[in-house]
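Heads up, one of the protein chains got dropped from this complex, but the rest are sitting where they should.
Letters A and B name the chains as they come in the text, with residue numbers starting at 1 for each one.
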Amino acid sequence: MFEVIIFQIVSGLSEGMVVFLCAMGMTLILGSLKVLNIAHGSIYMLGAYLGVMISNLLTGIPGHFYLGIVLSTILCALFGGLVEILVIRPIYKLNEIYQFVTTYGVTFIMMDVTKIIWGGAPQTVNQPAYLQGPVSLSGILLPKYNLALIIFGIAVFVAMHLFINRSRFGLIIRGVTVDRLVMSIFGTNVPQTYTLVFMIGCGLAGLGGAIIAPLSAVSPGIDFSVLVKAFIVIIVGGFGSLNGAFLASVIVGLTNACGILFAPKVALGFPFFIMLVVLIVRPWGLLGKPIRE
Amino acid sequence: MSEDRNSTFLSWRSGLALSLLLVIFYLLPLFLADNWLNLITEMLIMALAGAALNLLLGDCGIISFGHAGFFAVGAYTFGLLLYYRLASFGAAFLLAIAGVILFSLIVGWFLIRLVEIYFSLLCLAFSQVVWVIVSVWYSVTGGDDGLNGIPIPGLLFSAGGSYYFVLTVVGVCLLLLFLIRESPFGYSLHAIRDNRKRSGFIGINQKLHIYIAIVISGLFCGIAGILLVVLLHAAFPGYASLTKSGDFLFVCLLGGMYHFSGPIVGSFLYILLHFIIHRYTEYWPIFLGTGLTVIAIFFRGGVVGFAMEKYQSYLFRGRTRNASADREPA
Partner (left out) sequence: MLLQIENLHKKFGGISAINGVSFGVEKGELSSIIGPNGAGKSTLFNLLTGYLPKDSGKVIFKGEEISNLPPYEICKRKIGRSFQLVSLFQRLPVFDNIRIAILAGKGLMLDFFKPARKMVREETERLLESIGLASKALTSAADLAHGEQRRLELGIALANKPELLFLDEPCSGLTVEESNIMIELIRKLAAEQELTVLLVEHKMDMVFSISRKIRVLHEGRLIFEGGPQEVKSSEIVQKVYLGEER
């Protein structure tokens, strides 16, 4: 029984890390650009498809799996930049409803485009051989790849932290989040910064999609399923909060995993229930900035 | 250009036009095949749901991402009562309405504590909870398979029967919504939308008014849900999905948020377009997505807003020659 629980926890955490990557991008965009990007799930899906395609295309070349991930991330970031310039820029100053609708529109477009390009059948890819199968940790058999995902997720979290809080560009991002007018007076090219932030967010989503591909089949519909989870994470964690997204992803991942173990029928609803409770009791999330009416 | 509030629509001319329209609608079953009637019935139901949502969206400036929740609560309450033979048709109808009102009262109480994006997301959260409940509670609601074969009385079972029923109910509800929109309460919502801070200071208790608006909006959306069950004899978890909420929002945007007829026109167009495009290709989402994006960027007033603008500029163009005469001091 104990082994099963640990196994589930690892499984849940690794899934949580992937959602974290997607949610981190979303909350970064939401916090800095004040835009809720509904299409984020679609970019995650794009990342997954691209990762699988590139990795399978380059089979034979050493490191093709990693190449798939890296290239997919970059392509998603570039695509994000395109979306930002074409679709988001015209509507920054408008009512949120228009942001919702345009990004929602992009979601639908991407949904069909992926079907047209890749068809509806699930795509699969395998992780490198040395990451396949289980490893034994004090007698318990745990899947190597899931563990790798957890470690990777934490690493990306730390890296983003350092980037936002220690690097020069991170400083610019923080500045633009707080007061774009002042930043532009100081010479920052704010529109360009916005595009770059959007690209980073989309890159993260693509990365998340690409790395989960070996574990779960890539098919249409993963866009909405990750979107809903990412929503829950950024609500529970707090808008714009990186730490909050991490914490919430861990909570949601664990809740999901344990839910499946102990109450499989209603496990589907646990994350929503947590979201509901948070919105009622503490709407700005666990680590967000408190807002008052 | 001034936004002349509905004065063009309340003249005796428009009253006549509307009556004519109504007569045409009532005569349609004599000319149309069943599947067309069903399509129009769907349009009417969507129009009611859209108009209900627009009370919050266009009239009050509040975005709800989860109106499908109200829709599904109405549908499932009604459907379950009939399916398990717990009530007659009339009683089920009334009880379902009561159920939606209760749901709206509870949800609204939580919602008014929040603003903006948090409000919208809490709406989403509630609708998702409804979705989870109806998806997961297989033994009662049939889960993903939904409730099928809900017993609808013979009179309303046919396409024509359900059409007349839906037409009448939707007609009455839209009339009520119109009256509410034209009442001081409706005006207060517009004030809250245009300047929330100011509306407080002229004596409007914003929270109370928004709460009432949520309940009214939820109620009529729930009625739309009940009507869909009457049409389809079934209820599915999809009634509570994010996609459904998105449909309602889209319909308001397409038609135009700032006019009463906007959501109605939007629904008819939306369902018609969906029907037509679906005949030729399965790739409807691309059209939907492109349409959404284009409208949000270029045609924010929606179809009706665009038409009104053209109409206004046409009126003014006709008057430029007399403009100076008009502006002489009286």
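Operating definition for what follows: contacts are C-beta pairs under 8 Å (C-beta built on N, C-alpha and C of every residue); 3 or more make two chains touch, one makes a residue touch a chain.
Keep in mind the model is a prediction, meaning the values are calculated, not measured.
J.: Please provide the labels of all shown chains that the missing chain touches.
T.: It touches the following shown chains in the full complex: B.
J.: Touching the hidden chain in the complete assembly: which of B:F25, B:F89 or B:F185 does that?
T.: B:F185
J.: Consider the whole complex, including the chain that is not shown, and state which of B:G143, B:G161, B:G200 or B:P285 touches that chain.
T.: Final answer for the missing-chain contact: B:G200.
J.: Tell me which stretches of chain B touch the chain missing from the display.
T.: On the chain B side, contact with the omitted chain comes from 1-7, 10, 179-180, 182-188, 190-191, 193-195, 197-206, 209, 212, 258, 330.
Following the convention adopted for this analysis, only the chains that are shown with their structure count from here on.
J.: For chain A, which residues count as touching chain B in their complex?
T.: Listed in rising order, the residues are 36, 87, 90-91, 94-98, 100-102, 104-113, 115-116, 224, 228, 231, 235, 239, 265-266, 268-269, 272-273, 275-276, 279-280, 283-284, 291, 293.
J.: Residues of chain B touching chain A in their complex?
T.: Checking each residue of chain B against chain A gives 57, 61, 63, 65, 110, 113-118, 120-122, 124-126, 128-129, 132-133, 135-136, 138, 242, 246, 249-250, 253, 257, 283-286, 288-293, 295-297, 300.
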